[in-house]
Structure formats: structure tokens, C-alpha cells
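Missing here is one protein chain; the remaining ones are kept as they sit in the complex.
The block that comes next holds subunit A.
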């Protein structure tokens, strides 16, 4: 027994997963069950009252999902985590703990198009008002703070162009405003960036992307950094005030530095219902075991491909923070020294038509709306992921009509370059 801190790859394989107590199974079993028997009435009451640790019903918790939760919490350096059905579900559950109708949250303008949509339309119908700020202009976050601001939301590596966000600078704004900083770490994964080390209070992921990594299972997760004091000023009543759902428990007082994760579980997941299937949790866990290997290979491939594209006569520009000439290269060196991710964009001199033409000619790259797969992927954001935005907003979010987005997989880079070469040349 020692307190030696293991490395990232060791955690990626072991954290949260011990041999099954009942059978000794070494791989994490898929506990495909809705419910769990109680020992007796008192045990049931203890579990329902949050007095004991244990399983009740898979919409509140499941042993397979719990391994995934502890695994990601350990990889991110958080105190606890909660797995949910998708990245979008994670965002709803997080903000439900923080926002009352009429409240505001500040979000970076450069986000996954689906998040922009969710924040602008769906959340508006809950009375949660998003205020946009420019991640390249930290002062714009400061200017957006009002007494109703309850959180700040950014992506560590931002969709679609793979730009790098200055997490520490924005966390300073959040701390001054007395609100938590939420970082969507999907495109970086904790292998490249651990936002909690840079001041994030809450980390969310679409597990569907690099963490699961194989394009086969949806999932989302919320990681509690255990850094935010929810008790001050009654600003976050879900955490600081007696909860009628649990006969007057105050969650922060009872659960300390993992109270936010518990709130997401017992007030969010329990009542909103976006539970993750244990089968998906198993698939994603298996993916996470190879995260460090995949992510490094994908970053290395991405850099080689970005360099190839930057030298190609049909290409107008490449946005990849791993290129020395890129405007985000300094931030990439600081925040993501192992690699600048595997999702980036480039624009073609031939504009929209050339983009459509390229996508149709590629043979290895798959044309689909996902990122972070073992396979290399391509999409034309203006006509797909960002199609709901108007033209000005498309350009602002880095998804202009001439822009093509790539997500680089783990294939041999020579084959990927050859595929791009034939599609660009023809």
C-alpha cells in the first residue's frame, strides 16, 4: 500500500474497475438490470434517503456505469462523475443544478453546432438565457457578467476548427464573478488537456467521441472538480438549501467536495431521466483503456495531414493549432503539449462547390456527423452540423461555406494523405 500516484495510462486501464466482488470477473461486467434488491426495509430506506452507498435503480446508478464514472473522474482529476445518455444530456443536467428561470450563463461563441442550437433554442424555452462571448477575447466574458450570471461554458479545444481556449484566463473571470467554469473537454480528452488543472469547476464530455473512441456508443459524462463553494449567498439553492425531494437534506453540507456530482445524480438524472445504458457504459469503458494510444496516434496523424494540406495548391488555408504558423499554436503548446487534437478544418480555394466535390471523392474518409472515431471522418459543416446558423454566424463560429472539417483516425497516415491527394487533385 502506498500513496504513489499512477500515470495516466495506468488509470485509463484500472481506475474504478476491480474484479467483480461476486464472481471474480476481471473485465467489468455489464449489469444489464433495471433494479437491485434491498436487504430489508431499513436498507431500502437508507438507500432512498442517501444515507447508505448502494444501488437502487439504473436511472439513479448502475455498477457498470459507476466504473465508467470513477474512471473518467480519475482521468480528469475530479472528485466524482456522473454518466448520462449523451453529451447533450450532460449539459442539460449540469445547468439544471445551476439555473433558475430568468438566469443567464455565458458561453463561448465557438462551440459544437449542436450546443449552440441547444443553448439558443431548447434552453431558452426553460428560461435559461445564454449570453455569447468570444473565446479569443477574454474581456468579452468579463463584460457579459451580470448579477444573474450563474455559469461560464467553454470548450477546451473548440469545434469545428480545433482552436484552443485560454482556460486559465477565463477561469479567472469566472472566479471573480463567483460562478463555476464549465469546460466541455470532448475534443481534447483528459489525455491532452485536464481542464481542472487550469481552473475548471465542472468538466463535461460527449463520451461518444474520443473517450469511447470507436463510433459505436453514445454517452455523456459530468465531472465534479470539487473546487466550487456552493454555499455562499444562496445563489445555488439546489446545492445549498434543504431539498424537499430528500426531506430537507442540504447536499453540499452532506457530500462536501462531490456534492455537485451527487446533485446531478439525485436531482438531475433521477428526475430528468437521461440514463446511460450499461451496455454503452461497457463499450465506452473498453474504449477508454486505449485512449492514450489512440489519441497520440490521432494527434500525430492529424499534424502530418495538416502539414500536407497546408502545402497543397488547392487549399486556401488550414486551421490546426498544431501548426507552428497557426494563431492558436502558442496556446496549444501551453495547454496541449502532447498534440493539438485530431479535429481541424481547412478551406478550399474552390469554395463551397470544391468542398462538396472533395467530400464525394474521398474513399477512406467517411462523410458523417461525428468526430473522435478510429476511422477518419469528413464533413462540410456549413451544410450539416452548423447549417442552422445564418451565414454571418457560420463564419464567426469557424464554419464558413468554403470550410471542410476532418476528424483524423488511427489509420496509416500515408493512406489518408493519398486519399486526400486523389480527391483534391481530380
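The rule we apply is simple: a residue touches a chain if its C-beta (ideal position, glycine included) is under 8 Å from a C-beta of that chain, and two chains touch if they have at least 3 such contacts; residues count from 1.
Assume contacts and distances are computed from a predicted model.
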item	value
Which of "CoA-binding domain-containing protein", "Aconitase X swivel domain-containing protein", "Heptaprenyl diphosphate synthase subunit I" or "histidine kinase" matches, in UniProt, the chain that is not displayed	"CoA-binding domain-containing protein"
From A:131, A:196, A:211 or A:340, residue that would touch the chain that is not displayed	A:196
Residue of A:51, A:330 or A:387 in touch with the missing chain, whole complex considered	A:51
Residue among A:172, A:257 or A:290 that touches the chain left out of view	A:257
Those residues of subunit A which, in the complete complex, touch the missing chain	1-6, 10-11, 14-16, 18-22, 24, 39-40, 43, 46, 49-55, 61, 63, 65-67, 69-70, 73-83, 196-197, 225-229, 242, 246-249, 253-258, 261-262, 265
